[in-house]
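Structure in structure tokens, see below.
In this view, the complex is presented without one of its protein chains, the others remaining in place.
For subunit A:
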Amino acid sequence: MKNQWTNFYTGYVKVKANGKGSERLINALTRRGIHVWDVKRAGTESVVFCIDLKEIPKLRETVRESNCKVTFLYGKGGPFLIKRLLKNSGFLAGSLAFLVCLFVLSNMVWDIQVHNAKPETEYAIRKELDQMGIKIGKVQFLLDDVDTIQRKLTDNIGTVTWIGVELKGTTYHFQVVDKKQPKAEKKTSPRNLVAKKKAIITDMFVEKGQPKIKVNDYVNKGQLLVSGMIGKEDSPKVISAKGVIKGETWYKSTVEVPLDSTFSVFNGEEKTKHYLAFGNVSIPVWGFQDPGYKRYEKDITVRTFHFLKWELPIAYKTATKRSKEEIVRKYTNQEAYDEARKMARADLKKQLPVDAEIIGQKILQVIPESGKVKLTIHYQVIENIATGQPIIQGD
């Protein structure tokens, strides 16, 4: 007996045969090799049975030879389903349109929220976002990705230190840290102020506490600057010393600048290839041509499609190849020397706190070695050297 599970897909019809000799009709059908099933008696002179859709012409022929009358009751299976689907295509189109709408709407920006920002900062951010095209109702993946937005915002808005950008579903959240937030007065425990490093005191401003040094004193690292013990000697009061002690400190730095150096530079040529990614498989859809760059950097961005709150395994991927060139820079000894001085200063600035000030520099040593220039520079810097040291009250 052959397997009949495919009957449903190819479609079948339920047939009613009326008349005497319905058994003979069935015999005739089977003898012609037509598959008949679910034969049932429906009254004294009629029989109901199922037959494959494609056997209907043969059935007609067979019926003509017999003295039965055949009526078709109903059809079932694939072809009929499709027919009905087409008949009700409005519903199908409607449900598809619904899904498409839902899909498009899930990929749109619906809300932009800025947290922890002062009104003016928030205004600036919103204006900047408007310029970048991030507005309510935009399609997410035509916009920059989160990292780019973050970089652009931090670059363009000077008054904030950091902006955290997060895309949660259809809402952008901006977490802002303002630069000049009034710091809450820290309650400090009783402490002395001691020197951070060896220095010569140039300026001092003591708010609280008893100063133990004078201007122009030389102090070593860890030396007591301002004492937190005030009052009479026999009944001292312990407080938290506070103040700014500016001192001249010294730094020595060594820099080396090679005379010849090679750089990789982007020359502005780039080529983007677009993909649709299904899981791990990427199918290129645009930009098939290989640009044939000798050296290049590849940059891949992936945007996943969303459906409601879920991420779909389908993503839109772009791979951008940026052409690179090697550039050789040549310095003369003098140029290298100037460059080294600049570099050393910039390096030092990075290490120092913001309020520090470089007041002098002295070049100690210039060594023009083979192919490079080595500089040793001594700097004089004025900075706050005070740091707290808690007073531990024992006894």
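Odds and ends about this structure:
Everything below uses one rule, namely that contacts are C-beta pairs under 8 Å (C-beta built on N, C-alpha and C of every residue); 3 or more make two chains touch, one makes a residue touch a chain; residues count from 1.
Quick note on the criterion: contacts and distances are computed from a predicted model.
For the omitted chain of this complex, the UniProt record lists the protein as "Sporulation protein YqfC", which is one of "Sporulation protein YqfC", "Spermidine/putrescine transport system permease protein", "Acetoin dehydrogenase E1 component beta-subunit" or "Ethanolamine ammonia-lyase large subunit".
For the chain left out of this panel, the touching residue among A:T10, A:T30, A:T171 or A:S189 is A:T30.
The chain not shown here touches subunit A at positions 1, 4, 22-24, 26-27, 30-31, 33, 35-41, 47, 49.
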